[in-house]
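Up next, chain A:
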Amino acid sequence: MAIIYELAAQGMQMILVLAVAPFILGVTRRFKARLLRRIGPPLLQPYRDIWKLMHKEAVMAHGASWLYRSTPYLLFASTWVAAALIPTYSTGLLFSWSADLIAIVALLATGRFALALAGMDVGTAFGGIGSSREMLIASLAEPAMLLVVLTVSLVAGTTQLSAIAEHMIHGSVGLRVSLGLVLFAFVFVAIAENARIPIDNPATHLELTMVHEAMVLEYSGRHLAMIEAAAALKLTLYFSLLVCLFFPFGIATGDKSIVAFAIGLGFYLSKITLLAVLLPIGETAVAKMRVFRYPIFLGGAFATAALAVFLLFVSQGF
Partner candidate 1 sequence: MTSLQFDIAHLLAGGMLVLSLLLLYQDRILATLNVFALQAIVLSLAVAWQAYVQGAMHLMVTAVIALVVKGFVIPGALNRIVYRLGIHREIEQVIGAGPTMLTGLGLIALSILLVMPVKVGVTALAREDLAFALAVILLGLLMMITRRNAVTQIVGFMSLENGLILAATGAKGMPLVVEISVAFSILIAFSVFGIFVFRIRERFDTVDLGALDRFRRERSTLQ
Partner candidate 2 sequence: MMSPVLFLLLIPVAATLLLGFIAHYRIGALLNVLASGATLATAIALLFTERVRTDVFIIDDFNIYLVILTAFVGFTTSIFSATYIGHELEVGKLTPVFLRFYHALYQAMMAAMNLALVSNNVGLLWVGVEVATLSTVMMVGVYRTPEAIEAAWKYFILGSVGIALAFFGTILIYLVAQPVIGEGLPAMAWDMLLRNGARFDAKLLSLAFVFLLVGYGTKIGLAPFHAWLPDAHAEGPTPISAVLSGLLLNVALYALLRFKMVLATHPDTLNVGMIMISLGLISLVFSGFMLYRRRDIKRLFAYSSIEHMGIMTFAFGMGGPLANFAGLLHMTMHSLVKPAIFFAVGHIAQVKGTQRISQIRGLSVTHPVLAVGLALGVIAIAGLPPFGMFLSEFMLVSSSFARQPLLALILVAGLLIAFGALMLRMQDVLFGEPSGPAGGVKASYIPLFVHLTLALMAGLWLPEPMVRWFRAVAAQLG
Partner candidate 3 sequence: MPIRVGLACVAAYLVAAVLAAAVGGRRVAPVLIYGAMTAVSAVGLGSALFALVTGDLKTQLALPLGLPLSGGSVRIDALSAFFLLVVNLGGVAASVYGLGYGRHERSPLRVLPYIPAYLAGMNLVLMADDAFTFLVAWEFMSLASWALVLADHRREENARAAYIYIVMASAGTLCLLLTFGLLAGPDGGYAFAAMRETVEPPLIAGLVFLLALAGAGSKAGLAPLHIWLPLAHPAAPSHVSALMSGVMTKVAIYGFIRIVFDLVNAPASWMSLIVVALGGITAVLGVLYALLQQDIKRLLAYSTVENVGIVFVGLGLALAFRAHDMSVPAALALTAALLHVLNHSFFKSLLFFGAGAVVHASGERDMERLGGLIHRMPHTAVVFLIGCAAISALPPLNGFVSEWMTFQAILVGPQLPHWGLKLIVPAVGALLALATAFAAACFVKLFGMIFLGRARTPAARTAHDADGFSLAAMYGLAALCFLSGIVPGILIDVLAPVAQTLVGARVPEQSGVAWLSVVPIAASRSSYNGLVIFSFLICSGVLTAMVIHRYATRATRRSAFWDCGYPDPSLATQYSGSSFVMPIRRVFGTALFDIRETVDMPPPGARRPARFSLKIFDPAWRFAYGPATRAVWTIAGKLNRLQFLTIRRYLTLVFAALIVLLIVVAAWR
């Protein structure tokens, strides 16, 4: 009986992230439009887009191989699984231990790997550009991400997200400089990973500025739907990761009662909606960067994270 309840809780979380992701995307778009003095699309527009795309026929280039067809599903699946393994409204769900923070990052890398290959499958110039730049960004972002993980795990003594969340709530963490720095670095990495301004602009198809869009340029129909959904999921994933790592308050930890879940859910939704509002504010404040300025952006993230580690040593004593 209990196991079924646990399964249900886990399944609930899978459904939740899938369901909420397009909404979050919609919120960001809407707010960005508002900040730019436009009306902007309705909040539920992403759902409609995905639905529409799913029912269109998929147009594929002649040279496209099985890899090209299967990539969207793999990308979607990996992002979805990763997102579903991050504690949202409750810690210690049934499968929460099956992947820790590092594994989740790696799962996203799997999706990226597949997508980069798909970008090169047809053999166009743009696909190549996209894949190549995506890989550059990844190689810049991953060291910073690892240092973030390192700091968090040093503070919490674990890389299990549930455990981290619980430790952040109960444990005598207090306000730490290093955690603040790490938050900063994490946001930078998240921006880069989600192809947002200033690294990339999801709304443009201007040849030389595209990264993510260049990779998926050839995609259409249901495949494109999958990719769009995956992108939305990824954004949600990073939001909930941020919430889980740094602001886990309100999440259901001890008791696994419906009530606790409900409270946690409420907190979670409000927190990520807030983030979805904050993101466009940041985005409208800055301009898109040239490719060869990425290192400075992400190098900054890396330096901050490194500083965080160092400060942590100082505060803990060598």
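We adopt the following convention: contacts are C-beta pairs under 8 Å (C-beta built on N, C-alpha and C of every residue); 3 or more make two chains touch, one makes a residue touch a chain; residues count from 1.
A word on the picks: all candidates are chains of the complex that A comes from, given by their letters.
Because the structure is a prediction, the values reported are computed rather than measured.
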Touching candidate - 1, 2 or 3 - for chain A as found in this complex: 3
Parts of chain A lying in touch with candidate 3, wherever the complex brings them together: 54-67, 73-74, 76-78, 80-81, 84, 95, 97-100, 102-103, 106-107, 109-110, 112-113, 116-117, 120-129, 131-133, 135-136, 138-143, 145-147, 149-150, 153-154, 157-160, 163, 205, 207, 214, 217-218, 221-222, 225-226, 291-292, 294-295, 302, 306, 309-310, 313, 318
